[in-house]
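Just below is one structure, and these are the notes that go with it.
Only one protein chain is missing from this complex, and each of the others stays in its spot.
Note that the chains are named A, B and C in the order they appear, and that numbering of residues resets to 1 at the start of each chain.
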Amino acid sequence: MNFEYNDNTTALMDRLNTFMDKEVYPIEQEYIKSVEQAENRWQTPAIMESLKAKAKEAGLWNLFLPNEYLPLGAGLSNLEYAPLCEIMGRVPFSAEIFNCSAPDTGNMEVLAKYGSETQRKTWLEPLLAGDIRSAFAMTEPEVASSDATNIETAIRREGDEYVINGRKWYTSGAMNTNCKVMIVMGKTDFDAPRHQQQSQILVPMDTPGVTVVRPMAAMGYFDEPIGHAEVLFDNVRVPADHLIHGEGRGFEVAQGRLGPGRIHHCMRLIGCAQRALDMACSRVDSRIAFGRPLAKQQSVRESIASMYCEIEQARLLTLKAADKMDRYGNKVARDLIAAIKIVAPAMACRVIDASIQMHGAAGTSQDLPLAAMYAYARTIRLADGPDQVHMMQLGKNLIAETAASRRNEVPSD
Amino acid sequence: MNFEYNDNTTALMDRLNTFMDKEVYPIEQEYIKSVEQAENRWQTPAIMESLKAKAKEAGLWNLFLPNEYLPLGAGLSNLEYAPLCEIMGRVPFSAEIFNCSAPDTGNMEVLAKYGSETQRKTWLEPLLAGDIRSAFAMTEPEVASSDATNIETAIRREGDEYVINGRKWYTSGAMNTNCKVMIVMGKTDFDAPRHQQQSQILVPMDTPGVTVVRPMAAMGYFDEPIGHAEVLFDNVRVPADHLIHGEGRGFEVAQGRLGPGRIHHCMRLIGCAQRALDMACSRVDSRIAFGRPLAKQQSVRESIASMYCEIEQARLLTLKAADKMDRYGNKVARDLIAAIKIVAPAMACRVIDASIQMHGAAGTSQDLPLAAMYAYARTIRLADGPDQVHMMQLGKNLIAETAASRRNEVPSD
Amino acid sequence: MNFEYNDNTTALMDRLNTFMDKEVYPIEQEYIKSVEQAENRWQTPAIMESLKAKAKEAGLWNLFLPNEYLPLGAGLSNLEYAPLCEIMGRVPFSAEIFNCSAPDTGNMEVLAKYGSETQRKTWLEPLLAGDIRSAFAMTEPEVASSDATNIETAIRREGDEYVINGRKWYTSGAMNTNCKVMIVMGKTDFDAPRHQQQSQILVPMDTPGVTVVRPMAAMGYFDEPIGHAEVLFDNVRVPADHLIHGEGRGFEVAQGRLGPGRIHHCMRLIGCAQRALDMACSRVDSRIAFGRPLAKQQSVRESIASMYCEIEQARLLTLKAADKMDRYGNKVARDLIAAIKIVAPAMACRVIDASIQMHGAAGTSQDLPLAAMYAYARTIRLADGPDQVHMMQLGKNLIAETAASRRNEVPSD
Partner (left out) sequence: MNFEYNDNTTALMDRLNTFMDKEVYPIEQEYIKSVEQAENRWQTPAIMESLKAKAKEAGLWNLFLPNEYLPLGAGLSNLEYAPLCEIMGRVPFSAEIFNCSAPDTGNMEVLAKYGSETQRKTWLEPLLAGDIRSAFAMTEPEVASSDATNIETAIRREGDEYVINGRKWYTSGAMNTNCKVMIVMGKTDFDAPRHQQQSQILVPMDTPGVTVVRPMAAMGYFDEPIGHAEVLFDNVRVPADHLIHGEGRGFEVAQGRLGPGRIHHCMRLIGCAQRALDMACSRVDSRIAFGRPLAKQQSVRESIASMYCEIEQARLLTLKAADKMDRYGNKVARDLIAAIKIVAPAMACRVIDASIQMHGAAGTSQDLPLAAMYAYARTIRLADGPDQVHMMQLGKNLIAETAASRRNEVPSD
């Protein structure tokens, strides 16, 4: 047992921090404003391309892609990539600079792992190069999509094609003008056993029958220029070879992306929370109320202390989940993967909220990243299943595991 | 002691509910969309004028103005008006229909109580008629404004005029095209005793030197078409008779508006929370996950039960504060007025958040009022002083009161 | 609506407070020590009898018994009695002084309402006179007794007798040397419809076959000299006329005692909490740490403020429940009665815990009543059903009520 990052990780963290200090923080506000004032708010500002070029040059590119896909990615383990994810999380739009932003990362992993050669040639390559972006269409407005067996979008085989009908929303990425393809989750067989009905399929954005209906707000934010779209599929026809990994394997494909995706999300949120704490520490040191700096108020100190304790604990839990996943795979690590999904978003909500409170009105304004970070963290409490679903699963597992051992008196690891 | 609304109140509640059912809920989504799609998002949609006319006709007009200003208002006590405020709170924009929306209500009360005859003629009359709107400029970006002695805007006498210099933000109402006047809090004498430095003054929006710099976001929401403005005062000159109630009386004037304003805000938030609970009850009754309606999940029932308990308690506390204010005035009721400011916004945040959670992605979307309600409730935790300021004051009072009695063993009322 | 106690209540509160100040607080520590050092810790100290005599003389006797049983009791409504209950709650053993202590109060109400003439003559009269004490045997170790249909104690008719077999625990009152009779809940018919299997029956403590096995601890406290007993019923035979209100009516009898009992318990807990707050206010005013009184620490003030807000809200909720019960009966008031059971014990736990924290080690010691109060409040979260059972019921009711109205847009009362 050892709680220090290894040398490789530390070196990468240093390089990434240096990049952030030099290239990202200084243009953060400018970037946000250029999005707001753009003629088309779904078009990524030009400055992004130059940042991406610099990141590539600095060797900070495709860091997310795990070792087994070397030389496509950076060959990092989940445990090594996690702290980099935290650093990017401090500036929500920055992940794209390093080609590490959702949902592209998950889509790339899926294609790297399950994609046919044509699929990889057509979509994975330009994605890895950062030339295009992609979307993932899963959630549906009409059903509780956290129980993925509820999903109703139909993917029906007709000759050499699949015909897709359904309505999705919160399809992240689909508003962006550079988004060229979606991975769509739907049912190829409504009568198969519950977990073999689903398939995933590639749908180019310009396929006839695809309508991007409108952008969806997430707690007041539209998250331009990436956005979350409502998408209508009306007799959308794609060649049969667009199916990923075979009919009925949608669940299997979904599981594959889940574990690493959770680590990424949680570490980004930890980055948000840590920045919120750093900002709070600075703020209370300079702000005077009722005759003395907020930093001297006992309740402010208590709040700062709690924020630190919450962040550090969530970070360790997430790193342990990453370590376990690296060693034993997603299945063995499932309890910890559920645990971080329960812990990190709720923690981030509390910590960011506390920082907003210390910043007063400014904390709720567009001048600071806190309100947007809160909305992001709050939304993640629902994305990929609400907290309750993961608690249900984790609670059930724990009870079963205890029953299985029932030589009750040994401590768990 | 009696926990039932009196007949007058019940009758008014019925009439107001009937109006809401018939005129407001049916056009709620339409109203919101017409704001979003307006050419000028700071212009109140035309439909508002017809709703106001209907409300006047229905005798549901200026309900907020307390008995002492009869026949200007409806002559209701705070306790009688409170439940009406709750009903309006269910649809955030609806208060304007009944000419009961902030900050106009507070401004009207101030003018009714402290305004000169000219001031009342010029500004109170058109406000009471619903012909114009107004703003209240208090918070400043550079100082912790919850400690109002920090305020730095200068109001300097020069001959027959006052010259105003300073920067305000979160000046609610000032973005609206129909806003014609602001009440501005500033300092007429930086050397006077701490609570006699401040004055309040009327500033017509079109006075040279007034610049509405930009709209401020509150947790991602710009609250169109009313909004919160950053306003620059650069050598703004107004005639000396625009001062309200005399130099150095800014604190006194501020106190007068505080008590009722708190009741209104809290009851509106209770309305938000109650609606969030009502929506949750409906949602869980129809939504199926993992094989059965959410309504059958024990954790959902527990959450619903907690929401009810929290709302009902906050409602009773607010009604008691209103009752005490009606009987004995703001000063005697100060502990309860502090208490509701601490309790109601935080309660509303928790309850609305729980309802969002039960609604899944839809809860965060623009299709339901929940996310906007959350942002509103969250902002109110800071408006008018963050929770901590009121807890400080209340805690201090309670310790002092205990010390004063120190025949320690009598129960408080 | 009116938040002030009526004159009758205020006058009684004054008299009761005067009595407490003069007779109870001064001997509080002495009473507790005399119990600890008694030869038989289950014998009520002699001083209790003289206090009871004084209370009778002062007209502060049997205050709990509602108006319909005049002239047996004081003829107070639940709303009028509630604040008296709060005052007694400040000193846990004091309720007995006024013949207002559980489980006697519930037993007396049951006998007044459902008892036969013989039953009332034999047991109600000496109980009302304060000559004997009684116990209520409900909870069983082997089953989840919060679901009373689980209860397994058998009450079998044999000729002119009932034969009782079973094991109870947490039978409050049964350890006391002056306890002469138990009311026992059991099943007379295991095959009847679920809510008609149970009956309640009077069992004199000295009946052969009754064994008081041992005292049960409640969070470390044995609550001498009253106590909670494990009681074994081994072929216990009582005459058939000892059955209360008829076979199969056990649930009905239980419901009757529930409503008022909840009000009493909750108000006593509010008394505990209020005293804990009063003590905290005094403590922080005098205790110095890190150079200044705790009272000047912002976090202490925030904690004090929260305690006040929590107590006042729970008090109002409980008083509203009492008012509703007085006006419309237990059934109509069921949501509120569930709500106070959820709210008050948990609130008392939090408030007392916060006071303990401010008292440091002393707060956990036998020198202050706080630790015992905490244990009491914590236990009440389980007595009469754990929080979760009441939340389940309340949540279910609320969802059903919303579904029933479904003209969704009217505020609840």
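The rule is short, and it goes like this: contacts are C-beta pairs under 8 Å (C-beta built on N, C-alpha and C of every residue); 3 or more make two chains touch, one makes a residue touch a chain.
The structure displayed is predicted, hence computed values, not measured ones.
Within the full complex, the residue among C:I155, C:A218 or C:V351 touching the omitted chain is C:A218.
The hidden chain makes contact, of the residues C:L63, C:I151 or C:A372, with C:A372. From the set A:L12, A:L65 or A:I87, the residue in touch with the chain omitted from the display is A:I87, counting the whole complex.
Along chain B, the points of touch with the absent chain fall at residues 297-300, 302.
Touching the omitted chain from chain C are residues 139, 141, 143-147, 150, 169-170, 216-221, 287-290, 294, 297, 299, 353, 356-357, 360-366, 371-372, 374-375, 378-379, 381-383, 386-389, 392. Mapped onto chain A, the footprint of the missing chain covers residues 1-6, 9, 13, 17, 20-21, 25, 79, 83, 86-87, 90, 271, 274-275, 277-279, 281-282, 284-285, 295, 298, 300-306, 308-309, 312-314, 316-317, 319-320, 323-324, 327, 335-336, 338-339, 342-343, 388, 390-392, 394-396, 398-399, 401-403, 406-413.
The rule is simple: only the chains that are shown with their structure count from here on.
One simple way to say how far apart two chains are is to compare their mean CA positions; for chain A and chain B this gives 37 Å. Centres computed as Cα averages put chain B at a distance of 42 Å from chain C.
Residues of chain B in contact with at least two other chains: 388, 392.
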